[in-house]
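In this view, the complex is presented without one of its protein chains, the others remaining in place.
Right, chain A next:
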Amino acid sequence: MGRKLLLDKAHIEGIRYYDTYRSNGGYAAAEKALKTLGPEGVLDEVKKSGLRGRGGAGFPTGLKWSFIAKPEGVPRYLVCNADESEPGTFKDRYLMEFIPHLLIEGLLISSFTLGANSCYIYIRGEYAWIPEILEQAIAEAKNKGWLGKNILGTGFDLEIYVQRGAGAYICGEETALIESLEGKRGNPRIKPPFPAVKGLWQSPTVVNNVETLAAVVPIVNIGGDEYIKYGTGKSTGTKLISACGNINKPGVYEIEMNISVEEFIYSDEYCGGIKNNKRLKACIPGGSSVPVLPANLLLKTAKGETRMMTYESLADGGFATGSMLGSGGFIVMDEDQCIVRNTLTFARFYHHESCGQCSPCREGTGWMKKVLQNIENGKGKMSDIDLLWDIQRKIEGNTICPLGDAAAWPVAAAIRHFRDEFEWHVANPQESQTRNFGLAHYADPLPAPAPAAV
């Protein structure tokens, strides 16, 4: 059994409510942070822990917190990004639904560290029932003196507000989220200035993912030095992975970042293998925007090493042969899945979710969708594959926010690794409407890397 830090008490009945949470050691970290550690102490622990943002980019949280500007007389804000809209990612939902007090405790400690007196939870509108759970938990915490004025007699005030989004994926981008929170159209802002300098209402703001903020609680509880013993290398601690697709046991798993991808997919503790004893064809290890990998590159890196469930190992080989841990939306595809259709699904999603502010993403995503639709419907041409490659290349890196990159990467990776399947679709338009390409050679062992030339 892997060690757990976030979900270790999730099985306890009634953990959603304050009394059970408190009697199981809840709010001990908040007490420790406010009474003994102080803001500097917590920041030190978080820095020592090597905690990395769990929202997708993996930016060190301690570093992010230390960037926040501290001008006199200007309020600071902490915003919790619960706009979890990436296809395949549903880890934050589990956390907020079952242990909301863990998040609130994390928000309390983080706000105290940053000196923020107002904290916002921006939650996606589709999670219609969760704001009520959170608001109830906030009310409970406020009743018991964990929120409001002069918390624990330290003179620190904090109010937590829950704001519902209106169902836009783009509002998960931090500056678009801030715009939306201000009541404007959710367009990403042009950076710089970064939110740490000018964020919500032109004040310094930190935007963190739900899981990141929740992870602050165990860090304060056990200390940064102890936390670093979990995981491997720079991927410290535990990570929530929302596994879905053709597996026996889809769901949210907390993993310690020291297991291999193969173990995660096939062990009974986690996904429990591929459904119906099919073979693994491909996997998207971190939510829809990260590159898809064929089975042979997923289980072993191009260098022949075992691929681990860590930030570094999944990114090994760059985009040529690697992927990203992203937000932890682990999508497994078996031999019956069609990569072209899958890519089309994502392209359609990004086309629908592009905000339309900057031209490459606004026009390019729609174009990619239409070309992919043609290929999928058996009307494609061989030149379309190169065209797709050229379109994604011209979107990537040329947009205001990372949504352009997120739209380009799945298409790029699909063409890079599954070009044969695209070509088969174009060459066999009739057949491609009735059957799938199948597993083909995508699980074959990779050729051993050539020895270095002497």
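Quick note on the criterion: contacts are C-beta pairs under 8 Å (C-beta built on N, C-alpha and C of every residue); 3 or more make two chains touch, one makes a residue touch a chain; residues count from 1.
In the analysis below, contacts and distances are computed from a predicted model.
Asks: Can you work out the missing subunit's protein name as recorded in UniProt? Choose among "Sugar ABC transporter permease", "NADH dehydrogenase subunit G", "Sarcosine oxidase subunit gamma family protein" or "RagB/SusD family nutrient uptake outer membrane protein".
Replies: From the choices "Sugar ABC transporter permease", "NADH dehydrogenase subunit G", "Sarcosine oxidase subunit gamma family protein" or "RagB/SusD family nutrient uptake outer membrane protein", the unshown chain carries the UniProt name "NADH dehydrogenase subunit G".
Asks: May I ask which residue of A:W367, A:W389 or A:W424 touches the chain that does not appear here?
Replies: Residue touching the chain left out of view: A:W367.
Asks: Among A:A28, A:I133, A:L152 or A:L387, which residue is in contact with the omitted chain in the full complex?
Replies: A:L387
Asks: Of the residues listed, A:N81, A:N221, A:S313 or A:S354, which one is in contact with the missing chain?
Replies: For the chain that is not drawn, the touching residue is A:S354.
Asks: Where the complex has a chain not shown, which of A:G14, A:P75, A:G304 or A:G397 is the residue touching it?
Replies: A:G397
Asks: With the full complex in mind, choose from A:A29, A:L51 or A:A168 the residue touching the hidden chain.
Replies: Final answer for the missing-chain contact: A:A168.
Asks: If you put the missing chain back, which residues of chain A would it touch?
Replies: 168, 170, 185, 190, 351-360, 362-367, 370, 387, 393-394, 397-400
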